[in-house]
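Apart from one protein chain that is not included, each protein chain of the complex appears where it belongs.
First chain written, first letter: the chains are A and B, and each begins at residue 1.
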Amino acid sequence: MQAALRPTAAAAEVPLIEVRGVKRYFGSKDKPVRAVDGVSFAIRRGETLGLVGESGSGKSTIGRTVLRLLDCTAGQVLYRGEDIGKLSSEHMRKLRSKLQIIFQDPYASLNPKMRISAILGEALSTHSLAKGPGERERRIAELLDTVGLRTEHASRFPHEFSGGQRQRIGVARALAVEPEFIVADEPLSALDVSIQSQVINLLADLRERLSLTMLFISHDLDVVEYLCDRVVVLYLGHVMEVAPTAELFERPLHPYTQALLAASPKPDPLVESLGVPLQGDIPSPMNPPSGCVFRTRCPHAIAACAQAMPTLDEVRPGRFSACTRKDLLITAAP
Amino acid sequence: MTAPASDLRPPPPQGGAASDPAEPVPRRPLAVPLVLRKLFRRRIVLGAAIVLALVVTLAVLAGLSGFDPNETAVSQRLSQPSSAHLLGTDELGRDLFARIAFGGRYSLTIALLTAVGSVLAGTLLGLVAGFFRRLDAPVMRVVDAMMSFPDILLAIALVGILGPSMLNVVLALVLVYTPRVARVVRASTLVVRELLFVEAARAVGVSTARILWRHVLPNLMSPILVQASFIFAYAILAEAALSFLGVGVPPEIPTWGTMVAGSQQYAHQALWIVLFPGLAIIVTALSLQLLGDGIRDLLDPRLRKSM
Partner (left out) sequence: MKRLEVRHLSTSFDTDEGRVQAVADVSFAIRAGKTTAIVGESGSGKSVTSLTLMRLLPRTAATQVSGEALFVDRAGATLDLLSLPEPRMRALRGNEVAMIFQEPMTSLNPVFSVGEQIAESLRLHKHLDRAAARAEALRMLELVEIPAAAQRLDEYPHQLSGGMRQRVMIALAMACDPTLLIADEPTTALDVTIQAQILALMRRLQTETGMSILFITHNLGVVAHHADDVAVMYAGRIVEAAPVRPLFAAPRHPYTQGLLACLPGKAHAAGQPRPKRLFAIRGQVSSPLAPPPGCAFEPRCDQAEARCTQAMPPLVETGDERQARCIHVPAAEAATKAA
């Protein structure tokens, strides 16, 4: 199944990042919080993969396990085919220059006691970049310019900047170490709408210029639709559906994806909202339903759904869905 | 009337890859005057700071003046406050004002060394216990053991064993106050450790040592500073108590405590010889506490805001 999840295009090339059967539990052994409960996907070099889900989906946890900021309870994370969980801490530390993250909260992700020049300079010196007199200042100025800030901003403290500006600084810090891969963990959620589009443009520009591979975690479907090549839909620590963006949004195959899309209001009063909202609450990851975790809220659930968690199958070329009700797919056109 | 922008016009390019350079951020008013203004918003804190400054100045000047606080003039013993002797003389005719000024030097020095020592030791223990999960339990058991002794008794025992001297008093008091600092630092470290910018530093690949030094420690300064100011105040009182009981510094050294101890028996005759050193103790300790209150109030909301 892992092989089938790799994007079909460059099949010979090893995916940059591969997540295999990753599980991450928190808390006590007998009743753990199953934040991530068996997730697999791969990211090809140059691709932007979207990870969407609501609370309890495990998307942020996956973001952190991919970078080994959290260890996996089970499963593996492969970078260029190598299991990063097996690397020594020193080796991992060096590898971090290739794998970076942009955080959700621009207010908390910058040390309030450090000037911007110190924050960026620390990133540079950690990986011995920009040695030599003046080289550091030059590189910092370059980074600030890249993200749309000015050189004189380097001597200021984070609290002197707005949320959008702080997020740009976060991006600059991630870029300082010259990464190949960036996890963007809900980078827009804490920003105003008018600032979000600035940052979206920035990320899109940088992605193209620097040939970055991205894992874009978000609950905002509109942004995911705009930025991502493929999308993974998560619910309660499991993958529900994987598909190329356009196809996912035009014709979602999994009932959860359908509900998610129906529930997101489009900013146009003339576009009718579809369907009845999903009933019930999101179950607790400590107490997930037996069988398919979505069955308690699924409008199409049948008795068989309680038996076992359906496997993620390739139901159309390049499209994967974890649903017991294969019969529903017949009615949905390819 | 302008037609709405139906095409998505890109904003005018302005240098750099990003299309939207940041607007100038209005600079906040200069930090230092603002900090002082906020600190001294309550008059009483300002008053405490002034008193403290006076005491310190006096102590410093005393050292520079060349007076000998032990110079006796038995003919003038137990004389009341007058123009010649501002605060009177004690039972050996020594000028009380000079003695209090000198006493300030010793008392303040002991208290300062105690504060510094306990902050250093306590911070080290608290940081290690708070940051490294596996070391938390063992370190805190040691700290708990230190805390289980009542302050004064522990100090008395230590000085009793080691002998009376300034250094031993400082040592004993450091031992007494370190656990308090360690607990506070550990609690704050537990909080700071989970903050996002610490995780961000880890994500960049910053080494643990540097994270502790550059990211965690500076964000512990607020609680540490508050603790330091309170310990300073308690140490003044503790030293006085110990010296009064005769288990502090040797009686030859003129600290405020030894002054009160040595002159007790004459108190009924000449109240001022115990009153003034006593007042010195109270006023200094109180000022330090008020200043500590002020610092804590200043740093608390800012701590929340900057975090």
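What we mean here is this: a contact is a pair of C-beta atoms (placed from the backbone, for glycine too) under 8 Å apart; a residue touches a chain by one contact, two chains touch by 3 or more.
These figures come from a predicted structure and were not determined experimentally.
Of A:A204, A:M286, A:A306 or A:L329, it is A:A204 that touches the chain left out of the display.
Only one residue in the set A:S155, A:S211 or A:S273 touches the chain that does not appear here, and it is A:S273. Of the candidate positions A:P15, A:G121, A:G164 or A:P310, contact with the hidden chain is made by A:G164.
Considering B:L34, B:A73 or B:L135, the position touching the chain not shown turns out to be B:L34 (whole complex).
With the whole complex as reference, residues 54-55, 162-165, 192-198, 200-201, 204, 219, 221-223, 225-226, 259-260, 262-271, 273, 277-282, 297 of subunit A touch the missing chain.
By our rule, only the chains that are shown with their structure count from here on.
A separation of 47 Å divides the Cα centre of subunit A from that of subunit B. Touching subunit A in their complex are the following residues of subunit B: 15-22, 25, 27-28, 195-197, 199-207, 210, 214-215, 218-219, 305-307. By the touch rule above, subunit A contacts subunit B in their complex via residues 67, 69, 93-94, 96-97, 100-101, 103, 105, 108-114, 122-123, 126-127, 145-150, 153, 156, 159-162, 164-165, 168, 170, 173, 177, 198, 201-202, 205-206, 209.
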